[in-house]
Every structure is written in C-alpha cells, then in structure tokens.
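Single-structure report; data block below.
All protein chains but one are shown in place.
Labels run A, B and C following the written order; every chain starts at residue 1.
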Amino acid sequence: MSSPRFEANAAALAALIPDGASVAVPSDNSGVPMALTLEIIRAGKRGLRMIGGPTAGIQVDMLIGAGCVASVEAAGVSLGPRGLAPRFCAAVEGGEIKIIDSTCPATHAGYIAGEKRLPFMAVHGIFGSDVLTHRADWKIITNPFPPHQPLVVVPAINPDISIFHAPLADEHGNVWVGKRRELKSMARAAGKVLVTVDKIVPEDLAGNAELAPGLLASHYIDRIALAAGGAWPTALPPVHPEDGAELDAYAAAAQTREGFDRYLHRALTPRGPAQ
Amino acid sequence: MSSPRFEANAAALAALIPDGASVAVPSDNSGVPMALTLEIIRAGKRGLRMIGGPTAGIQVDMLIGAGCVASVEAAGVSLGPRGLAPRFCAAVEGGEIKIIDSTCPATHAGYIAGEKRLPFMAVHGIFGSDVLTHRADWKIITNPFPPHQPLVVVPAINPDISIFHAPLADEHGNVWVGKRRELKSMARAAGKVLVTVDKIVPEDLAGNAELAPGLLASHYIDRIALAAGGAWPTALPPVHPEDGAELDAYAAAAQTREGFDRYLHRALTPRGPAQ
Amino acid sequence: MSNPMAGIARSDTYSKEELLIATMARLFGDGTFMTAGVNSPIPAAAGLLREQVDPGFYVAVHGDPGRTPFVDGGAEAFDMAAQGRLDVFVFGGVQVDGKANINLVGIGPYPQAKKRFAGTFGAASLFYLVRNIVLFFPKHDRRTLVEAVDFKSASAIGPKEAYRTGSPRWLLSERCLFRFDLEKERFTLVSVHPGHSLEEVREHTGFSFDVTDRVEMTAVPTTAERELIRGPVRDALSKPYPDFARKLLARQ
Partner (left out) sequence: MSNPMAGIARSDTYSKEELLIATMARLFGDGTFMTAGVNSPIPAAAGLLREQVDPGFYVAVHGDPGRTPFVDGGAEAFDMAAQGRLDVFVFGGVQVDGKANINLVGIGPYPQAKKRFAGTFGAASLFYLVRNIVLFFPKHDRRTLVEAVDFKSASAIGPKEAYRTGSPRWLLSERCLFRFDLEKERFTLVSVHPGHSLEEVREHTGFSFDVTDRVEMTAVPTTAERELIRGPVRDALSKPYPDFARKLLARQ
C-alpha cells in the first residue's frame, strides 16, 4: 500500500503543483492551507483552476490577486463576516478570470461522485436557477424509477490536486481531519493530495479508536509537510480560532490593487504567525 | 430540534417495531443489537422485512429461526468464520422466507441515496450477474454524460426502522458509532431509529472534537435504551471482541431446528452475558 | 465606540432591528430546526428569540461552534434539508423579484458582472428543501425588490413533479411583510410595519403583488419579546456577532 512522502516544508509541496492544474481547496475554517498558499504565490504558479470546497475565501482571493488563477469554480467566494472577496470580485468584473458558479450541494455531489469514480450524481432542486442555465456540464435527467420526476445531475469532480491543512498527522501518513468530512471526499477524488499539518506524532492514529473516524488514511495522501500554524490567519477548529485582526487587515488592504500588493509583500517577507 | 426519548430497556424499543416493518440492521461486528433482537423475538414480532447493512449474521439467523421474518434483503447472510447461517439457509431452501439478493456496494448505494433522499444511485460493475437479473427494481441506464457508458442504478433504501447497538451515547441523545459510517447512512435513511447503548454519559459528545466525527447526532435518533453488553455475543469494536465460545455454541445448535429451539429457549430465559 | 447608539433608528419603545427580529421570529412558529447562515445577525437573533419562546426550537448559528449540530462536514446540512429536517432558513441577497427569485451573484451581465457578489452558496438547492424559507431584504427599494433579478441564483419555480420539501414563504423588508404563494407564483402583502404605508410599499417595490381587502399593521414587539431580545438573545448573540450585539441590541 502506498504511503505519503514527508517533505521538509510547504515550499516543497508547492513545487509539485504544475501551472494550469485544477486545485481543490477547503471552505474557510475547514483547514485552509494558507502557508502553502503563500508558497504557491512565491513560486509564481500560473493558470491554476481553483475549485472551492464548495466555497472559498481569503486563500483564493489572495491567489487571484497574486495572478496565479485562471478560473474559479465555487458556490461562493467571500471573506465571510468581512464581506466580499475584493480581488475575486475585481477579477470577475474585469474579465481577468473565468468564474464557474456552482451551488454547495452540487459541488459536494461532484466530489462524492469523484470519490466513488461514478460519472455523475443527482442533486435536489436547482431548477429555475441561472446557475443551471450557465452550466453546460450539468443536465436535467428523468429519474429512471417511478415517479420518473426530473432531476438535476452534475458530473464528478476529479481535481488534479487537492490541498489542505490539518491539525495532526502520524508518522505513517494518516491525517486527522476531524469533522471536515468533505476533505476526505476531495482527497479521494483527486489525482494528487498535498497536505500541511500542525504536528506529526509517532503513534499510529488508525489504531486509536477515538481518532480513527476523523482520519484520512495514509493511502489517500501523496505528500505531507509540517507547517505549524499553516492555516493562520484562518481558523482551524478545534485547534485555534481565526486571527480576526489579521483578517481585518487583509479585508481592508485588498480593497485596492495597491493595498493588496502591499499586504502580499509583507506576507511574503517575514512569514507566518510568528511575525 | 427533535431529541430522542430515552426508554427504560430494549424491550421498550422492541415494542415500537410493528409487524411487517422493514428493518435495517448492521453487518456483524458493526453494532449488532443482540439484546434488542431477543426482545423482538420475545415480543413475537412477525413478518419483518430485514435489510442487511449490507450483510447479516447471527441476528437475522435467529430472527428467522424464531419465525419473525418474512424477507431478507442482503449481500450475504452467514456466521462469518463459523460458516453458513443455518436457519437462513434452511428457510430459503424451504421457501419459508423471501430472499432478495444484493451485492455490498449496491446496498451501500441504496442507503446513501436514501440518506440524501435521492431516488437512486449508480454502482459500478454488476453487469452479467444474476443478482441483477433477479432484481426487477434495479436498472441499467446510460450515463447522461460522455462517454455515455451503461451503468447499473439501484433505488434508494429507506427502511421503516433502523436498529443498532453502540458503545456510547450522551444525555443529549448523541450516539457514538465510531468508524461504522454506514450506520449513519442507515439511520438517516430510516423512518425511525432505535438504538441500544452500553453506556450513557452526561457530557455533550458533540462538543468533544475527538469523538464528534464518529457521532450520529441526536436529531437522527428516535429512541435510545441502555443495554449494557447489548451486542453480545458479537464483537463491538473497540469495546469488546466476540464471545467465540457462545458463537460456536450457536453455530452448532442452529444446525437443526431442535438445536436452535433449545438454544433460543436458553437465550430467552436467563438473558445476556451475565449468565 | 464612543456612542454605541449612533446611527440607530429607534421608536420610543423598540428599535427597527427589534421589530424585524420579533416579526421574523413569529414566522418560525411551526419549525423545530433552523440554520442561520453566515453574516446573518438578525436571522440568528430571530432564531434565538424563537428558542426562548419555544423550547422545541433550535437554531444552529454560523460562527458559533457551540451552536452547530453538524459533525459530518459541509454536506450534512444539505442532506438534512433533503430529509425534511431543516425547517427554517433565512436568505438574503442583492435582488429579489416578484416570483421569489433571489440574486446573490451579480448586477449586470453574466459572467462579467458590472458588480460581482459572492455567489449562490446553497440557495439553488435549498429553495426546494427548507420547509419554511424567509427572504430577508431589509433594504426595500426598486433596485433591490425588482421586477426580474439580473441573475436567478435560486428559484422555487421548477417542475411540479420535482422533489420538494419546502419553498420560500415570506419576504420581510424594512417596510413590510409579504407572503409568497408558490402556486400563483406571486407575493401577497401581509402587513406594513408601523410608520409605513401601502402606498409607500408600492412606490418602492419593483414587482407587482397582491393586496387583501384590508392592509394590516405589523405587530410591534411585545414587552416580553423586547426583554428577551435585550437579555438572553443578546447574550447568545454576543459570541458570533459581538459588534451587532453591542451596537444594535444595547439595553435601552
């Protein structure tokens, strides 16, 4: 059975993401790999096709602002309580990136189909929505069983790469994602899985009955790197809350191109929560 | 939000199962509610339509032997390492019960569709199998997306009642099922969920980050009863292994009608692991 | 922070926000489980108020980890909704039209909007699943309540045979309350808030709607409701929405 390789740091993971790759990322506060994101920006990646899990936030906004992104497929991109994602909105309004609008359960269905290698999955509702109108890749079919009602079906999502940050891994390569079950689907659906973690312990977590249900087992993971605090400034439940001041600072700075550039320059220079 | 009611004992749960109900049960060593099973037998339930999770073992064999069962839908019914399920095989050979053969991932797909209230779900393979030939309720469809290959689809399974035994519940009604994720699907797919547990603790387990991923939350559960050792003699990982001697005794006794009746009489008389 | 009351319109005995909270909470009467989404302090407050009035009611509040019943990640809420277990959800947006379509995506053309917003989130699916959907558009003008939204993020107007466990039922604004009739695909005015009028509502509404013989006035928050809002509701709200709790629900 394959085991993930441990890399020295997030930069080594970023190096494994080719330009133009489709990259699945978690919704905010679900293990957003912010340290890895900075390394992707630092490495100057281009043309990434981001896929939300099913939404996205500061991470994708930063990647867009840094010029790494060609398209975003998401049910929503925002800074949550801090309002709109400024670089995302500006890029869509400016026609600089392609936006592929989705709706949350459709994206979940896509990942679940992807995880099962099923070609499609059905989703309730969506009729009448312009999301459906603009998704040439979604279809309305007739339930093959009585009462033969119409149903929206969406194709499997199988991203080239899934990336996320988790609180804990063990030396065997098992990663604890806790309640964020969609990370399991996103990982299993992906061609490659790159994970940063706060901590690596020797104990085989698969043998720990309490932690096992929240594990993504080692054979789904390609590379792991230690990046303590790698989700900062987003929250990483249950380990730490968001850094509200830092997120406020980002939301304010990113309102303008210049402000964003200044923020990014600062973020790329000293690095991480220690500053 | 609805919370489950706590009942005094397994007998009170058995009383809630009407004759003729479709009843989903776990595969062996996945939380088989044996104490509840004895109460169902004691209450003289009839015409139950059992659905495996996706397989079944001693529990369904006993219910068949006791005359409670009209039909079994399962991917397999056996005593595992102890060989065939004698009362099941005799009842099928004698035409006393209806057997609806399935295959494991099709049953899983049925429960997952049921949990999502989707009318159907696709399953890989199965082509050429006589399981498919004899399932008038399964269909071959064409994938609506390219390459438009054929696919088997199975209808949702929404049992009237799901029953299982779990190691732990809290006073709020959350039940810890650990790694047995299919129990979550089976519960959410069901009209009613009846659970016995080894132990009830005051702590709100939903607030325990380590245990939460293995929880079936209270709002999916209708009734809970304390039944310490309620999975005995089957294994309840991670709490206790199977009682091999007792399972050997069952396997030997159930080879004949008379042996089964003697075993059942003994099992109904003093009760449980304490004897 | 020097003047926490700044900018808050008040009547003598209740604030505008308190009226909206109390009115919204009454719309939740037949539910037991509500989810309050991101950026939704008033819906969260209404849910918390309803909890105070009805011990069988529970609201999961986004942003309060102590108020989530979800243990299986992001997909669980949508499965719950499909199971008919999600009774109440409050949706906002940038536009709503006379067929209860809402727009969360953008103003102007698509995809290159003149003004882009966050996106549809779960609305397109939940419009068929949540039993009692309240559309909450406090800003009530002809740019918000429009004849036809620029982008239908979510619409309840689908095939009759489609699986459905719910739909939009209410539209609450700063001026009034409408009820939505899915069969007729139209809103009916239920009541205008104190200080507002039918004529004013017509003037500021971009879609046509039905009116009954006699236009009611929205009931003002009772003393009991105001005390609950200013006490336990405010306390519970101070965790996910500290600023809102402090500024808008300050004890009078």
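Keep this in mind: a residue touches a chain if its C-beta (ideal position, glycine included) is under 8 Å from a C-beta of that chain, and two chains touch if they have at least 3 such contacts.
For clarity, every value in this text was computed on a predicted model and none was experimentally measured.
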item	value
Touch partners, limited to displayed chains, of the chain removed from view	A, B
Residue among B:10, B:38 or B:183 that touches the chain left out of view	B:183
Candidates B:92, B:141, B:201 or B:249 - the one touching the absent chain	B:92
Residue in contact with the excluded chain [from B:13, B:75, B:161 or B:267]	B:75
Positions on chain A contacted by the hidden chain, ascending	1-2, 115-119, 184, 188, 206-207, 212-213, 215, 217-219
Residues of chain B in contact with the chain not shown	27, 30, 53-55, 74-78, 80-81, 83-85, 88-89, 92-95, 98-99, 101-106, 108, 112, 123-134, 147-151, 179-183, 185, 237-238
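In the analysis below, only the chains that are shown with their structure count from here on.
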item	value
Set of chains adjacent to chain A and to chain C	B
Closest chain to the centre of mass proxy, which here is the mean CA position	A
Inter-centroid spacing, chain C versus chain A (mean Cα positions, whole Å)	29
Chain B and chain C, separation of their C-alpha mean positions in angstrom	41
Interchain centroid distance [CA atoms averaged], chain A/chain B, Å	36
Multi-chain contact sites of chain C, meaning residues that touch two or more partners	70-72, 82, 163
Residue list for chain A, restricted to those that touch at least two other chains	124, 149, 151, 179, 181, 237-238
